Structure formats: C-alpha cells, structure tokens
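The structure under discussion is supplied below as structure tokens; questions concerning it will follow.
Note that one protein chain is taken out, while the other chains of the complex remain in position.
Each chain gets a letter, A and B, in the order it is written, and its residues are counted from 1.
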Amino acid sequence: MNAHNPAGWRPSLGESGGDGDKPVTSSGDRGLMLEEPLSFEIGSPDKCGVDLVEADAAPLASLAGHLRAEAPALPGLTEPEAVRHYTRLSRQNYGIDLGPFPLGSCTMKHNPRLNEKVARLPGFADVHPLQPQETVVGAIEVIEQLGGWLVSLSGMNAVAMSPKAGAHGELCGLLCIRAAHEANGEPREIVLVPESAHGTNPATAAFAGYKVESIPANADGRVDFEALKVRLGPDVAGVMITNPNTCGLFERDMKAIADAVHAVGGYVYCDGANFNAIVGKVRPGDLGIDAMHINLHKTFSTPHGGGGPGSGPVVLSEALAPFAPLPLVRREPDGSVRLIEEEGAADAAPLTFGRMTAFHGQMGMFTRALTYILSHGADGLRQVAEDAVLNANYVLRSCEDVLDAPFGASGPCMHEALFSDQGLPEGFSTLDIAKGLIDEGFHPMTVYFPLVVHGAMLVEPTETESKDGLDRFIESLRSLASRAHDADESLKSAPHFAPRRRLDETRAARKPVLTWSEQAEDE
Amino acid sequence: MSRYFTKDHEWIEVDGHTGTVGITDYAQGQLGDITFVELPGEGSAVKQGDSVSVVDSVKAASDIYTPVSGTVTEVNGDLDEQPELVNSEAESGGWLFRIAIADANELGSLMDRAAYDAYVAGL
Partner (left out) sequence: MRYLPLTAADRAEMLDFLGASSIDDLFTDVPEEARLSGPIAGLPSHASEMAVERHMSALAAKNLSAGSAPFFLGAGAYRHHVPASVDHLIQRGEFLTAYTPYQPEIAQGTLQVLFEFQTQVARLFGTDIANASMYDGSTACWEAILMAGRITRRSRVILSSGLHPHYASVNRTLAHFTGDVIEGRAPTLEGKADDQAVIDSIDEATSCVVVQYPDILGRIPDLAQIAEAAHAKDALLIAVVTEPVALGLIEAPGNLGADIVVGEGQSLGVGLQFGGPYLGLFGCREKFVRQMPGRLCGQTVDADGKRGFVLTLSTREQHIRREKATSNICTNSGLCALAFSIHMTLLGGEGLARLARINHARAQRMVERLTEVPGVRCLNDAWFNEVTLVLPKPARDVVRSLADRGLLGGVALERLFPGVPELANGLLVTATETVTDEDIETFAAELAKELEGVLA
C-alpha cells in the first residue's frame, strides 16, 4: 500500500488540463497557487526597505564632473512587501527540500542545515580576504583541513583550492597540464575527449588553447580503449575522462588508459563530477590520474542555490603539483600556516602557472563542505557512496522492464541509472516523460544527456533518498511509461499542474527580451 | 540552372559561375524551430568543406559547410528579422548566401536531387 496517497485520489486532467467547472478568481490566484508580478511592477521610487539617515556633507567639489544626474531608475519595496514578493516567488520553485531531484550528474543530495549555521559564524562570514594573515589563522586552517581531506579521499598529492566551480576547476587542471608541457619544452596541441563527455570538457580544453578530438564509446558505454590507443601520440597533451562516466558506468580500463597516456608523455584529467559513486570506496589517484576537480556542490553537499555558487578544487598528482595556481596554503616549519600569494610564490611555488581568480576561493563553500565531511567521517562517506550506488541500481532494476536501459545487461550501474527513449511508442518522447514527472510532483531527471544515448534519461537518486521515496518515484515513472504505451495524449502537453505550462522557448530565442522596460508590450 | 546536394544537407543552386546555398527541407525539419542564423562576411574567401555559417535552433547550433570553394558575394538579409524562413522556405526564400564559384569541378563530388533523396531515405 502506498502510504503517500492513501485515499487514492487523482486529479482529473480534463480536456486541456484545465480546472473543469472550477471558478475563475478575480485575483488570478488559486488558493495557495499564487501569481507574482515583477518587482518593477509593484515597487516605486519612493519606497525603501532600508532606513538610511541622509548624508551630513555635500560631495567633494572634485567629484562634480562625475556625479550622476539622477538616482538609478529602479523602484524599491519596503520590507513587508519585499518579503512577500520573494516568498511568493519561492513557492514557484522546486527544490531538494521538497522532494527527489534525480538529476543525473548533478548529485542533488540533501543540503544539511548545520552547514548553513557554521558558514554564518562571524569568524567565517565577516572576515575580509586581505586582513593581515595573523588575524585570519582559523580561516586559513579551514582551507588547509578541507584540502587535506580532499587529498586523502582522492589519493593524490596536492590540491588547488581556488577554482570557483567545476568548469573553472577543469580549466585549472588543463592549465596545469599545459604548464607542465611548457616546462618540459614540449608544447602539445591536442586533448582527447570522449564523445559522451559533458560539454564543459571540450569547452574548457578550447578555452585553454587546445584543439579537441573525440574518442568514441564502445558498445558497453565505456571509452573505446583500442580507438584511444590508436590516436595517442606525441601531439597529445592529455585526455579528459569522466569516471564513473556520464552513462553512470565505471571505466574498467581506467588504469590501463592512464598508463597508455603516460607512456606517450601525456597527462590524465579526470572530471570528478561523479565522485559521489566512489568516495571512500576508490581513490582515483590509485588509477593513475593526474588532476581531478571535485564539485563541492555535488559530492560534498553545498547548496545549488538555483545555479551556484559552486566550488571546484582540483587534486593534483606529484607531476602536476608544482604548477598549481595561487594562492596556496602552506604549513611553515615554525608550525604557522600561511596563504602563499604572489609575493611568496618565488620561494614556495616557483612553477605556479599564476592566479585564476581574485582572492582565495569559495571560502563560504569550504566551511560548508568541511562541516559535511567532518559530520560523515571516513566511514560515513564510504556509506554515502554505497547507498548512492544501491539506490541507483534499485531504480534501474525497478524500471528496466518498462523503460529501455541500454547498458542494463552489461552489469550494475554506479550512482546513476540510464534509460533511453527506444522503448517509447511512436509519437512519445523523453521530453513528454520528463514533463509528466512534473505533474507527478517530481523534478525530472536529466534528459538528452549524455548525447551518446538517444533520448537519454539519466536518473541519480543520491544516498539521501529513502526507500519509500524511491518507491514513490519508481511508481510514478512506471505510470508515465504506461500512459505512453496507452497513447495518453495528455502527456504531450504536460505539465498541467505546474505554475506554468510548457514555455515558448523559440520565441524567447528569436526575439530575446532580457530586461524589463516601462514600455514593455504585453505578450 | 542545376541544383546539387551534400551529405551534410546543404544545397547549391548553380547559375553560371554563381551558386546560391541553403539547407535542405530535411535538415530544417531535423533542427526544429530556427532561432538565429549566423552568416559569413560578404567578400570572405572560403574552401570547400569550411564551416561558414551556424544555424541555431533552441537546443542546438549546427555548422553549415560550404559545398564549394569561392568568395561569398551576398548573404540573405531577410534572415536577420525572420530566421523562421529557413524552416518555411528552406529550399527557396530561406537561402543563406551566394558564392562566386572558384572551381566548377568541385560540383562533381556532390549529389543530384535523386541521389540526395535516396541518401536521406537510407538514414
């Protein structure tokens, strides 16, 4: 018996998903389903939610030529109005706090509230990056401790903490590789990237000045090692491998791949987006990689915040460690801990490739991630990977009779289950299943990625999903597959119950309207 | 005048030494609603197989390769305001650019309508 909906009530979809014979309200709101205008439509220039006493002096005479004629044309709201505006907007959002968020490769796990409490301690939140280092020793130690954990968990030698997000970390790793080749006097032009890779991989390689060539996948969903070996040569600076890969599978040939790449003098970059599957169970360093970024906002629970901020520290092998970007944390012989910036680099980091960002990195995410890691400990983190993998396999085997699982027969998956649209009847697409899931009360899984599987549906439940939660999700997914097989046309216009129906993305791209204007015409 | 086709679904209508280039109706169907077309600069010299244009739909950006070498003489200015012409009139009003053909022999490597239709049927 599904405890979720004991009365068995189902809303009727009606002809166009409409409300049938329900009344139209004058406000446009429907109970707790609240519409909310733009702040510019409800605010006004004479409203202000901050009490400010007017300045007690006229501006400097020397500023005369620089003064703006009028205040910026932006309306304000008082505090009650602002709180209402944003609270009402928040209610149109789905979040992990509401239900499963099974986005493959995003690792949408629960965001612990202790993280938020710790990040807000004044000793972390209210310190300036350029205060004398003696006044921020605790902050530097946070960076050191977190870095130490990341190095131990990955089995690597060193870590660059400053990259601001995963893609930034990828750039860091590739620039270390590039710097290493330059130091060897051997600039190389090519980076090899699997065709199943996330778009950031080739984009980053191009950003770092490389030409990108694709390595095909084999029938088993893994990198075609034979094809890779054929392509390896002295012009290859390195390869970028995701492991577990974007199909949710462990690259069995990882060590052999690393050995082959090293044999031609290249380096191995590992995209660590899927670290959640193996943290505490496998150390990527043991597989021969040279650099790997870790998404703190994935594996280590820092909140996604509607699109960031993230944090992408990069663990490095002995070969690449000398090139790590500034700033770096060092423990001095006298026991003190220091941040090495440009002035200390000549002694402490003579081969650094330089600085990638102002200041020191995403400190606010470091405190959160370290809090999370200390909470789990080595044993808890290992359990995280085991539960993540268990949950994904449970979803895979529970749905593979109704949805095509292209690699289901080749063995277990890791932390994410991959389905394709091959089993769906004519006229029904992955998109329809995804939008149908919205009506069922779930955020859809990742769709149309990886590109190597047609109509891909990549489901990553994470370890913070209960068995009951998984069962409910599975039941909804199965029912959607059923509705497709029963040629239920209403799926094609789903979602019917979300704050918005399907949105016209063509219109948004053909005639982009990116800001509000007073003369804005109604749709 | 004769029309030739490439495996990447471009067409070229040849009139003397000038060609008019566009994408096929099949291609526009595959791309979905076209939202923007990036066209080459007038006067640019291009080689057969160069990517000279990009056609954006909502979820994809497709490179368009020139069927022949030559110099771009004109681009279709209508596509600025109406990229949807490439959907509705792919093989006529939705043309992309005109080119002064450098080497007519290159046309020999392209398909005619019958061969292209057979090729598409086999995809």
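Structural remarks
The rule is short, and it goes like this: a contact is a pair of C-beta atoms (placed from the backbone, for glycine too) under 8 Å apart; a residue touches a chain by one contact, two chains touch by 3 or more.
This structure is a prediction, so every number in the text was calculated from the model and none was measured.
Annotation: of B:Asp33, B:Asp56 or B:Glu106, B:Asp56 touches the absent chain (contact as defined above). Of the candidate positions A:Asp29, A:Glu79 or A:Asp259, contact with the unshown chain belongs to A:Glu79.
Checked against the full complex, the candidates A:Ala219, A:Ala409 or A:Leu503 give a single residue touching the omitted chain, namely A:Leu503. In the full complex, subunit B touches the hidden chain at residues 35-36, 38, 56-61.
Basically, only the chains that are shown with their structure count from here on.
Computed from the mean C-alpha positions, the centre of subunit A lies at a distance of 38 Å from the centre of subunit B. Within the complex formed with subunit A, the residues of subunit B that make contact are 33, 35-36, 56, 58-59, 83-84. Those residues of subunit A lying in contact with subunit B across their complex are 448, 505-506, 509-510.
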